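So, chain A:
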Amino acid sequence: MVHVVMATGFLLILIGFYGALTHRNLLRMIVAFTVADTGVNVVIVSVGHMRGRSAPILDRAVAAADAVQRIIDPVPQALVLTAIVIGVGVTALMLAYAWRIYRQHRTLDIARLTALKG
Partner candidate 1 sequence: MSYLLPALVGLVCFAMLAAAFVAIRGAGMAIAILAAGLVSLMASVLFLVLAAPDVAMTEAAIGSGLTTFLLFFVLGRVRGGEKEEGGHG
Partner candidate 2 sequence: MDFDWMKIPYAFLTVFIVVNYGFLMGALIQKIGARAGRRHGIPIWQYYLDVIKNYGLRTSITHGVMFYLGPVFRLSGGVGLLLFMPVIYGSYMFSNFSFAGDLILALYFVFFGTLGMALGAGESGHPHAAIGVTRGLQQVSMAELPFAMAVFSVALQYQTLSITEIVAAQQGGMMNWTLFTNPIAVAAAMLAFLGSMMRPPFDVFIAPQEIPIGPPTEYHSSYLALMQTNRAIFPVAKIVIYMNLFFGGAGSWPELFVKVFFLYLFSAFVGVCFPRFRVEQSIRFFLVWAVPLGVLSIMVV
């Protein structure tokens, strides 16, 4: 099961990359990146998953004493949380950029933003 999830994550990354590489519209690229980001998150979570264990929260179901046997690895989850937040930060920034670029050049076509080169 985990392998399926992980494979899905990887495929999402690849799909996202493909979109980002082939769309010339800035917004489409950003959308593609959000897909890839989601893919990464899926991969990370799947890496931390362990069959038959429960979430790393101590409550009535999981007592502190036998937590070692009962919970899954909490670290990837913590990492994903951070990654998600950072991802939205970057996405917001890219969007702001896209807006600014559109305002300036009246275009969202990345192939036309080549004033700087060489």
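How were these candidates chosen? In short, all candidates are chains of the complex that A comes from, given by their letters.
Criterion: a contact is a pair of C-beta atoms (placed from the backbone, for glycine too) under 8 Å apart; a residue touches a chain by one contact, two chains touch by 3 or more; residues count from 1.
As the structure is a prediction and not an experimental result, all values here were calculated from the model.
*Asks:* Check 1 or 2 against chain A and report the one that touches it in the complex.
*Replies:* By the stated definition of touch, the match is candidate 1.
*Asks:* Please name which positions on chain A make contact with candidate 1 in the complex.
*Replies:* Residues in contact with candidate 1: 1-2, 4-5, 7-8, 11-12, 15-16, 18-19, 22-25, 27-28, 30-32, 34-35, 37-39, 41-42, 45-46, 48-49, 53-55, 57, 72, 77, 80-81, 84-85, 87-88, 91-92, 95-96, 98-99, 102, 106-109, 111-112.
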